[in-house]
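Sharing a structure below in structure tokens format, with a few things to ask.
Missing here is one protein chain; the remaining ones are kept as they sit in the complex.
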Amino acid sequence: MTISIDVSFAYSGDQPTDVLLQFEAAAIPEQQILSCDTKLGDAEHIARIPAQDDIGERIWVRSEGRFEIDYKAEVEVQRLIADVSELCQLDTHDLPGESVQYLFDSRYCQADRMQSFVEDEFGELSGGKRVMAMHNWISSHFSYVPGASNANTTAVDSFIERRGICRDYAHVMVTLARASSIPARFVSCFAPGVEPPDFHAVAEVFLEDQSTPGGGAWYLVDATGMGTASDIVKIGVGRDAADVSFMTSFGLTEFIEKTVTVSQS
Amino acid sequence: MTISIDVSFAYSGDQPTDVLLQFEAAAIPEQQILSCDTKLGDAEHIARIPAQDDIGERIWVRSEGRFEIDYKAEVEVQRLIADVSELCQLDTHDLPGESVQYLFDSRYCQADRMQSFVEDEFGELSGGKRVMAMHNWISSHFSYVPGASNANTTAVDSFIERRGICRDYAHVMVTLARASSIPARFVSCFAPGVEPPDFHAVAEVFLEDQSTPGGGAWYLVDATGMGTASDIVKIGVGRDAADVSFMTSFGLTEFIEKTVTVSQS
Amino acid sequence: MTISIDVSFAYSGDQPTDVLLQFEAAAIPEQQILSCDTKLGDAEHIARIPAQDDIGERIWVRSEGRFEIDYKAEVEVQRLIADVSELCQLDTHDLPGESVQYLFDSRYCQADRMQSFVEDEFGELSGGKRVMAMHNWISSHFSYVPGASNANTTAVDSFIERRGICRDYAHVMVTLARASSIPARFVSCFAPGVEPPDFHAVAEVFLEDQSTPGGGAWYLVDATGMGTASDIVKIGVGRDAADVSFMTSFGLTEFIEKTVTVSQS
Partner (left out) sequence: MTISIDVSFAYSGDQPTDVLLQFEAAAIPEQQILSCDTKLGDAEHIARIPAQDDIGERIWVRSEGRFEIDYKAEVEVQRLIADVSELCQLDTHDLPGESVQYLFDSRYCQADRMQSFVEDEFGELSGGKRVMAMHNWISSHFSYVPGASNANTTAVDSFIERRGICRDYAHVMVTLARASSIPARFVSCFAPGVEPPDFHAVAEVFLEDQSTPGGGAWYLVDATGMGTASDIVKIGVGRDAADVSFMTSFGLTEFIEKTVTVSQS
């Protein structure tokens, strides 16, 4: 499936300020970048560095005054689509080193505290069946409420209040998976069905790879129901939202505007 | 300086349980492992995997019943010792990719919330001078109180209550550094002066490397004052304590006993 | 039913320290104090003041060194026992002034955050039927785990971790009731079935008084299942545990020992 992406946003700083950006579709095997065009404003300094797990890039920008970003891309999603509910869970002692950090608690995902809940609610299931049961539990108990969460809102907060936006749904999904000893990471992405149109966020869980016995692979799960594995274009991954913000400012900046258009062509 | 380490601990599980261990001195250039001997009990499965940033190893163990660990090592610490207060801070836009994750918030280190405080209290300092001022602030305002913290205690909690153990001092140090745009990570380690003797934890900050203009390096900072850069033996590093516990159990285990002896020879 | 109570505890302060105690069965119509004997150690100052809602008394003590308290009482519980599930909920706009503070959030009971949950889970029930459904939900989802909570543990924490002691069960019960617009308070008490024997804590909800049409009354609810309305002897009430500790120290004291024996005779 081919996805067209058109993003523009702008911010401004009164003095030279460092900003870290991550907003482009990642060039990785599961999604082919057919075309892309990134326009950045004038800056004192621009440097690209690899992003987490070598998925995508981050861009350091040092600039003053108004800074504009325009990005257009055509991306063909080519990932193998699995029926997650059919996938087995790897025994924790068979997990490879690079997946282990995604078992641990992170800023917004305090999985350790949710172990009684997942055992109580989903204790008879494992692997993909458990992941989908948790996905369905979130879908049916949460309300999508823009404005109900902020930069301090954790998965525990969202779980208590049962509402939030894509970021919060993904945090809760990641947290419940980790509490079930399933590595889970946070994915910043584009998806055509997101309403209102914006950057999107979903979870990704590490389950047995059907094509490689004994091996594992990452599978996308979107508890908001707005994206699917066949139309999600990944920007980057992280332990949670703290790691893959599209813009992190190291100094005072004023955010001016943002337009995100994602369509299926 | 040569450090002798002697650790033994034991736990027990009623049924086969996966446990992740990380308790050995890391084999890295800054510390030479003169000798080491790791004895693990009988287990159904044992596998070594690389730990975070390739510093040290984690060991997966699947076992049932009582499981004992004995570890002895002689380690020669050879790291270059810097006067941290003389070191400059790298501009954030010059930070290399691998250091960037250590700018972000993590489970126990919500640096984003502490920016007003660090600006207010240490705003006129930067780099190593700021790190040492923050180190001294913690030393003079905190009380070392075993039992005052638990697995949920964050840097914000410790900052409010002004007390804790090495883990908490390290979390606050890491948090204040990140809030100052200085990458900081959590180091699990051995140090001879720790009282009562136990595994120890300190912070490590990323500042300009004096021997490589424009480059950066990691420097140890122990706000408890119990360890020094010349006698600390690193076990592993992470975003915070969530990443480098000496033992993480994936299932129900009972911790039985632990003895840690560290001496300078 | 006649309940025999025998309590002794002791603490010590290095210097003259003020302590507020509340440990005696309250002299209120629903429980007749057949006999009581309170022995307090030597103190610089002792003063009795009325406790919250005029239920029971608090005792100010200023003393130095070891201070011992011995209390024995025989209490006949005479309260009318209602089938809570048969009771109606008063419309909030008919609630009398003295009950209104028990609708509001308190230190450990952040009812405001639980409104989505109670609406989602218990939305079709009201009044006593809802209270009993919430009681049963707590009973079936929580584990009684001494040591799992501390002085910072809120109802939200207990709800997330699904475990705690009587204090935590009562906090969650109070919180769910308030989130349902039912005034609820925290009751410190004695009950013969408490295991291990100790001071106990339960919730009390304000529902329609069957004997006074249009009026309301307080009804005991113990989600731990250890006490019943017919054998609970009230010590005091409050918004939550912050208000009715048996001992609050204003200065440094060391708690030495405590024995609580409650039996039915």
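Chains: A, B and C, in written order; residue numbering restarts at 1 for each.
Basically, a contact is a pair of C-beta atoms (placed from the backbone, for glycine too) under 8 Å apart; a residue touches a chain by one contact, two chains touch by 3 or more.
Being a predicted model, the structure only gives us computed values, none of them experimental.
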Which of B:Thr2, B:Ser116, B:Asn136 or B:Gln264 contacts the chain that the document leaves out: B:Ser116
Residue of C:Glu24, C:Asp222 or C:Asp243 in touch with the missing chain, whole complex considered: C:Asp243
Given C:Gln101, C:Asn136 or C:Thr261, the one touching the chain that is not displayed: C:Gln101
Interface residues of chain B (partner: the chain not displayed): 113-114, 116-117, 120, 141, 143, 156, 159-163
Residues of chain C in contact with the chain not shown: 18, 20, 45, 47, 49-52, 58, 60-62, 91-97, 100-101, 103-107, 109-110, 112-113, 151-152, 181, 238-239, 242-243, 248, 250
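Criterion: only the chains that are shown with their structure count from here on.
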Centroid spacing, where centroids are CA-atom means, of chain B and chain C in whole angstrom: 43
Where chain A and chain B are represented by their mean Cα positions, the distance between them in whole Å: 28
Multi-chain contact sites of chain A, meaning residues that touch two or more partners: 113
